[in-house]
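A single protein chain has been removed from this complex, and every other one stays in its place.
Here the chain labels run A and B in written order, and each chain numbers its own residues starting at 1.
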Amino acid sequence: MDIVSVLESVLFVASKPLSIKKIAKSLDVSLSEVENALDALLNKYTDISGVHLVILEDNVQLVSNPNNTEFVEKFVKIEFKEDLTKAQLETLTVVAYRGPITRPEIENIRGVNCAVILRNLLIRGLVNEYEDSEHLLPVYELSIDALRFLGVSDITELPDYESLHSNELLENKKDEENILSTN
Amino acid sequence: MDIVSVLESVLFVASKPLSIKKIAKSLDVSLSEVENALDALLNKYTDISGVHLVILEDNVQLVSNPNNTEFVEKFVKIEFKEDLTKAQLETLTVVAYRGPITRPEIENIRGVNCAVILRNLLIRGLVNEYEDSEHLLPVYELSIDALRFLGVSDITELPDYESLHSNELLENKKDEENILSTN
Partner (left out) sequence: MKNNLQIQSKEFSGPLDLLLSLLDEKKMEISEISISAVTEPFLNYLESLEEIEAEELSDFLVVAAKLLLLKSRSLLPQIDNDEESDINLDEQLRLYRRFVEVSHKLHKMWLDEKKTAYPHIEEIKKATEIVRPINFSLETLSQSMVQLLKRLQPPKALPRTYIDKTITIKEKIDKMKEMLKANKKVSFKKLIETATSRTEVIVSFLAVLELIKQNDIVLRQDESFGDIELSKI
C-alpha cells in the first residue's frame, strides 16, 4: 500500500475533516507513518495550489484555496453561513487563539458563563470538544469548518495569532506578573 | 488570476465532469489557456497520486485513484459504525420532525450549512432524498431503515410528534426562509 496515495484518496473522498488517529487505526498503520504521509502531501498542496491541506490539531481536511472562491462560486452555489452573535464571536475567538482550552479557562477570560454558547458552537460544528487525558475537563478547539468559513487554511494565519496565542496572561498569575514587570 | 490554481480549485469543488469549453467561458479565458493549465495539473496528479485528473473529450474531472478504492471503502465502512455526531443527530432530528424538508429549510433552522452532513446521512442510508413536484429542490425524509432502527412504523409515532412538528419556533424559521427567498 502506498500510504501517501491512499491517504490522499481517503481525504479527497471523505469531504469532511478526519481524525489523524482514526485514519492510522483504520488503515492499520502507525501514527508517524500517517504524519509522514501528511508532510509529503503538504509539499504537494502548497500555498499557491488550488487545493489546501488543512491540519488543525488531530483533524485534517482537503479544501479549496480560499483565494479562488470568487471563481469557484461561478460553478457551485455559495455555502450558507449564519452570522455570529457577539457572545458567540468572542467565545469562538478565545477558542481559536487559545485552543485546546477548557471551559473554565474560557470563562476566566470572558468573565462570564459560556456553557450555552459553547454548546451552540459545538452543534453548529464550529468548535470540537474532546476528552483529554491531560485535563480532567473536556477541551475545546476550533473546527476546520470554522477555519474554512474564516477563509484561512492554517490557524496561524489568523490576525495577531502568535502574540495572542502565546500570551500567557491569566494562565499563570506568577508569570503574568513577571511579564508585566519586564514591560 | 492564477489559472492553474483556480482551475484546480474549481475541479476540486465541482465533484462532477465539467466541460473545458464552459470553464474557459466562465473564467473568461481562452481555450488554450485552460488546456495549458490542464497540462500543468496532469503533472501534479500523476498515476501514483491519490487523486487523478480524468480528461475525456471536452470533459474534465478530478476523481480518486481507482487503485485505492479498496482502502477507501474500508475506511468509509469503519466510519459508519461510529456514533452520530451531535450535528448529525440534530440534522436527523430536523429531518425526522419536519420532513419532507428541503436543504435550505434545514439550514435555516440549524443556522449552518448541512450539505456534508446530509450527504453522510444519505450514504449511511438514514435519510432519503427525492424530487418533489411541490418543491423546486430535492426534499429529505427519514428512511424506512431509520424508522426500523427507531422501532416505529410511522413518523407520527415519534415522541411528542404533533407538538414538536408544528412548534412555533420552527414555524417562525420557515417564515424567515420565505422572506429570504423572495428577496
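In the analysis below, a contact is a pair of C-beta atoms (placed from the backbone, for glycine too) under 8 Å apart; a residue touches a chain by one contact, two chains touch by 3 or more.
What you see is a predicted model, and the numbers here were worked out from it, not measured in a lab.
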Touch with the omitted chain, as defined above, among B:28, B:57, B:82 or B:162: B:82
Subunit B residues touching the omitted chain (full complex): 9, 12-13, 15-16, 62, 64, 76-77, 80-84, 86, 89-90, 92-94, 96-97, 109-110, 115-116, 119, 122-126, 129, 143, 145-146, 149-152, 158-160, 164, 167, 169-170, 172-173
For subunit A, the residues touching the chain missing from this view: 12-16, 52, 54, 61-67, 69-70, 72-73, 76, 78-79, 81, 83-87, 89-90, 92-94, 96-97, 108-113, 119-120, 123, 147-153, 158-160, 164, 167, 169-170, 173, 176, 180
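Throughout what follows, only the chains that are shown with their structure count from here on.
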Subunit A and subunit B: spacing of chain centres that average the CA atoms, whole Å: 22
Touch list for subunit B against partner subunit A, complex: 1-2, 4-14, 18, 26-27, 44, 48-51, 62, 64-65, 67-69, 71-72, 74-76, 78-79, 86-87, 90, 104, 107-108, 110-113, 115-116, 119-120
